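What follows is subunit A.
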Amino acid sequence: MKITVAGIAKEYPQGLTVRKLIESENVETPEYVTVTINDDFVESGAFDSTVLNEGDNVEFLYFMGGGR
Partner candidate 1 sequence: MAEFNIDDTVDITDVVCPTTFVKAKVALEELDDGQILCVHLNDGEPVQNVPRSIKEEGHKILKLINNEDGTYDLIVQKVGD
Partner candidate 2 sequence: MAFTNEQLERYSRHIILKEVGAKGQKKLLNAKVLIIGAGGLGAPAALYLAAAGVGTIGIADADEVDLSNLQRQVIHTTADVGKPKVESARETMEAINPDVTVKTYRLYIDSTNITDLIKDYDFIIDGTDNFPAKFLINDACVMAGKPFSHAGIIRFKGQLMTYVPGQGPCYRCVFKEPPPKDAVPTCKQAGVIGAMGGVIGSLQAMEAIKYILGTGDLLTGYLLTYDALKMEFRKIKLPKDHSGCAVCGDEPTITKLIDYELPSCELKSQG
């Protein structure tokens, strides 16, 4: 199935969970990443139970603490 991750559409296996996607995309600090699917937040407690569907648009939002 085709899903779009951080703006790039790619083929992913059926039944992929958010947790598995985080692992396969080598997300930095995976414990603290915010995930949205189709412009809705996914609670971090639901990463294992949320299965992605064809055409989904996934974004990873990262903490960025610097500034001075």
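What we mean here is this: contacts are C-beta pairs under 8 Å (C-beta built on N, C-alpha and C of every residue); 3 or more make two chains touch, one makes a residue touch a chain; residues count from 1.
As a selection rule, all candidates are chains of the complex that A comes from, given by their letters.
Just so you know, these numbers come straight off a predicted model, no measurement behind them.
Asks: Only one of 1 or 2 touches subunit A in this complex; which?
Replies: 2
Asks: Show which residues of subunit A lie in contact with candidate 2 when the two form their complex.
Replies: 6-7, 29, 31-32, 34, 36, 39-41, 59, 61-68
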